[in-house]
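One protein chain is absent from this view; the other protein chains keep their places.
The block that comes next holds chain A.
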Amino acid sequence: MLKKVLVIDDSEMIHKMYRLVLNRYNCEILDAMDGQQGLDLLERHQGVQLILLDINMPVMNGVQFLEKAGTLGYTSRIPVVIISTEGKESDTIRGLQLGAKGYVKKPFNPTLLHELIEKLLPPGGAAGLDQRSCANTL
């Protein structure tokens, strides 16, 4: 079901971890180190089905990314899940207001992320995208 994911996070370590976490889907993973790189990758690649987004990043942070991605029409097509270390909750709320479909707090339990992904991208097709899912309570 999941074929192409964009991961936006400024830590190389986290990218390596996502590879393990997403291993079960056998999907293509695009790595971006900041929001700007994320936008560049979206422009170049078709068929991204899910965006996993960190908030605290250099160059262009997660909130700025969501603002830009919103005006470019990406967020209405591709579900975004904010995955961020606890920090400013106002940023997370702002992110959800800007169209993020879910929020997971780092460190997260991979099982929880799997559940969330399956909810956002049910095996049958891309239904239920409007449902806002929070794996962790804010």
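In the analysis below, contacts are C-beta pairs under 8 Å (C-beta built on N, C-alpha and C of every residue); 3 or more make two chains touch, one makes a residue touch a chain; residues count from 1.
Note that in this section contacts and distances are computed from a predicted model.
Not shown: a single chain whose UniProt protein name, out of "AIM24 family protein", "Dipeptide transport system permease protein", "histidine kinase" or "Pyruvate dehydrogenase E1 component subunit alpha", is "histidine kinase". Within the set A:76, A:97 or A:111, the residue that contacts the chain not displayed is A:111. Contact with the chain not shown here comes from a single listed residue; of A:16, A:45 or A:77, that residue is A:16. Not every partner is drawn; the one left out touches chain A at residues 10-14, 16-17, 20-21, 23, 33, 56, 58-61, 64, 84-85, 87, 106-112, 114.
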